[in-house]
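Only a single protein chain was left out; the remaining protein chains are all shown in position.
Chain nomenclature is as follows: A, B, C, D and E, assigned in order of appearance, with residue numbering initiated at 1 for each chain independently.
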């Protein structure tokens, strides 16, 4: 199994959810993170003191899936989240070993 | 080593902490996430506009442990968090390669 | 590729960011977590009821990098975050399989 | 006709001036509005009104995040419901022409006969409708106070019914007993300047009964129930303190020396109690908490309420010194010991502080401060303490009995509490379909 | 000279007392300040002032987190800008000596000639400058109300220009029409006790025009636009309710029976509308929300504003019962149907509630409540409803036309809206270089 971790613009979350629903992928975990990469900084001012923002609000999406559905999920995310501007985010893929649904103790594919 | 990632109901956190304490497992990282799976949606209203909640507040527990303690930890979590209702959560297991305790630079089992 | 996950004191974040900048490592994802390990508890009181804090505010830093830059990153984090006191945090290393930059669809090293 | 005899009135008036008689007495049948008094009581009414939103924040900050709107809603519901009930029947039950010393008659039902002219029975220098409004704000906050006792678990529909029944069957009669012309406790000589018995004891004791009837909040495991937003609790305490000046000084029903005296002791007692509560905490566990200071302020304000127009600054300091540790002991020790779940300490602060204040009034009241009052035990009149004891006992018995009956009756029709699952999810979502905060980057909801 | 004739004055006074004539009439050419009235209106001014920070919270809690400071800033900008504009020219345009029944002359420009003596044209018992201040607070909140309609998308520089133009070219003339001596709507006999037309209809309708001209907020996908902090919205509603007592009761310009009457119906209508809005929600989708109760309160306060000094408590209950569901229908159905994006329902509540209130005044006004007013339809004077209709129509036509022109003119110089990217990032950061909250452990910014 794979863990797909996508760091995306928060404003894209809704569309991604809908798109994955269409693929039949419902299970996902979402969290608020901050990140930086190539995105350019913005400025903030407090009583004349200048500050630069170098961590931007992002949404992290974690989806554990069967190896064979990974490609579909990735391409959906890519097609929705790509505005071609800096700050669009990244997708990381990791190996996952096991998954258990707590309510039923089911494991593996059945647990997804 | 393994990384155990459990997505559970926030209200179960306290019991899980206590149970793992009993196992001698103290180290853990906890974060607030939102997620969805089979759990059913609820409704919200703002000036008559209906919205559905499709991401539910969950608690993510991350525990890095030796391969051989994984099973114990998992079964404890399962026994506490299982109410048999949708929304109980999931447990994911991933491989971990290394662990370092910053204060002492210890590595591996000694660092847990 | 590797995923370096460092759980550090929030007050060290700024220095770590600067240090990694010097290494040419800009991409990172940061999130607020709570955790426990050996750090000792503190007390809180609400109308005379005593509570103990057993999860402390920490900052989680995630950096996906090439295998060969991992060592550098780790040693920088170690040198900055180590106060030798309990609660300094931990560093975990995991395997990562793939990375994609959404804006360009670049993969692997080019995407970092 | 009227003009024909006007000269007589005028001459009489002039003669009276000449003989130094107070005109107001002669004008009792046509009392004249004093704009200063009227301004003061109208603004005091507004000050008392803002106490309830203040209470909403005070309580709202203390509950868990998932229940904050549910808690705030309870205060706002009281404002809406009691405002209408009061205009329709509440005021006249409380202050209408006495029936058997127990209840007011229906003369002013629906505000009929209530005009902009003074009602000299209660306040000769302000419009009758101002008196109605001022008293309304007391009725609102009293029932809102109770909600602290059973916070985080009552069904909203039950709450609505409870408010209407309680204000009608507990508050309105009690107000008549203590403040209504010919009310039996008033006739007995019970002193309650601004509502120690009527407001605080009644709400505190009713809260205690209610939280016992409803039972403890459910917590899976040792889930701690800690305040989710103390800054708004502190703001709430600030607004309560602010509004309480209207509450206590306004109870003089005029902008005069008595109001000033009440204002002074109110502030002094609040301040002293904040210090003494903080000192008690500090002796107990070595820290002085913000919530403790806020709680001490409220405890002090509660204690001085019945005494405000009758005691000296020195007495108010004494009362503040005692009430802080007393209430701290009640909320930190007695509650745990006895095991009732008075979530936000409505009983521990308003009940305990109110009883203390009412009795202390019987000890410390002085006719030097207010010749219209009585002396207390300390000034040679032990009888007054007895009277206060009777007033306290009567309030406790009456309020607790009727509250118990109301809840039992309601529980016949529907469960009083939310279900276990709803309690876990929280009142905001289950009772009101809302989420208080949406601070995250990633939204959890989708528009339909 | 003066002393020489003093005896005559004194004797006259005495004679007048003897003949029962009101002394004040004799003193009309040299009106005397009444300290009670003055105290009441100065404090009422402060109460109306706090409504705008209250509105800032009410609105600020309803927007998304990234726009909360931008929203609050709009209210504060109104306070700053209108305060200065009013002193310089606003007041005299509104209340200066009439020119053609349309506008006031420049006599009081820059406060010249405005002193601590009363101006008996408007208020014979309070300093002229108090009247100026009281009216100022109305001017401030009116333009601040509009900002709810186009929340989350207007550029701040445009907003500043809009405020100055709108208050000068819409508010000031309108105030003259309705309240200025010899204003044409006043001469026509239009009743508007505290600003149903001038404040609420004008802001509501202007908001509608503005949100249509600016267009809908952009949302990628179905991104829901939900309140980010409802507790501060509730606090805002509490402060609005509190301040509104100054708004409506203060509009009696004295601490008298009329003020008391306005106070009573204001509170009653707010409470009833909260209940009726909540009931409408409950019938619609089965829940009563905190935001709904707050919205109902505001709708009730809006509706009663023009009527406050003219109607009975019973009438205010009736108005509250109607306006709650009416506005709920407007914001939940009509808005969706017609598709305009009145973000925070400035039109849906102030426009719709204001129109209803102005017309209801034409039906329910009674000279029994206020002999200086007129009877409405229900009391045998259908003509009054016609007059109210004319006032409403005139306000709608005038406000919407001028608002439209102002926005079109401004759009020639610069875009009215922030760019799509700025809208995604939020007003706080892009317009003001600030982040409202920094709750996290890990900070996102570095000092330069």
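By definition in this document, a contact is a pair of C-beta atoms (placed from the backbone, for glycine too) under 8 Å apart; a residue touches a chain by one contact, two chains touch by 3 or more.
It should be emphasised that the depicted structure is a prediction, and the values quoted were computed from it without experimental measurement.
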Quiz item: Taking the complete complex into account, which shown chains does the hidden chain touch?
Solution: A, B, C, D, E
Exercise. Just name the one of D:228, D:335, D:350 or D:432 that touches the chain not displayed here.
Key: D:228
Practice problem: Could you list which residues of chain D touch the chain missing from the display? | Solution: 17-20, 34-37, 39-40, 43, 47, 64-65, 222-224, 226-231, 234-235, 237-239, 241-242, 245-246, 249, 254-261, 263-264, 267-268, 270-272, 274-275, 278, 285, 287-291, 293-294, 296-297, 312-314, 317, 437, 439
Practice problem: Identify the residues of chain C touching the omitted chain, counting contacts across the whole complex. | Solution: 9, 11-15, 18, 34, 42-46, 49-57
Exercise. Just the residue numbers, please: which parts of chain B touch the chain that's not shown?
Key: 10, 13-14, 17, 30-32, 57-59
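Following the convention adopted for this analysis, only the chains that are shown with their structure count from here on.
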Quiz item: What is the minimum number of touch steps required to go from chain B to chain E?
Solution: 1
Quiz item: Between chain E and chain D, is it the same set of residue numbers doing the touching on each side, over half shared, or a different set?
Solution: different
Practice problem: State, to the nearest whole Å, the distance from the C-alpha centre of chain A to the C-alpha centre of chain D. | Solution: 52
Quiz prompt | Chain centre separation in whole Å, for chain C relative to chain B (CA means) | solution = 18
Self-check item: chain E: positions in contact with at least two other chains
Solution: 222-224, 226-227, 285, 287, 289, 291, 440, 442-443, 446
Quiz item: Where does chain B touch two or more other chains at once, residue-wise?
Solution: 31, 34, 43-46, 49-51, 54-55, 94-95
Quiz item: Which word fits how the chains touch one another: line, ring, star, complete or other?
Solution: complete
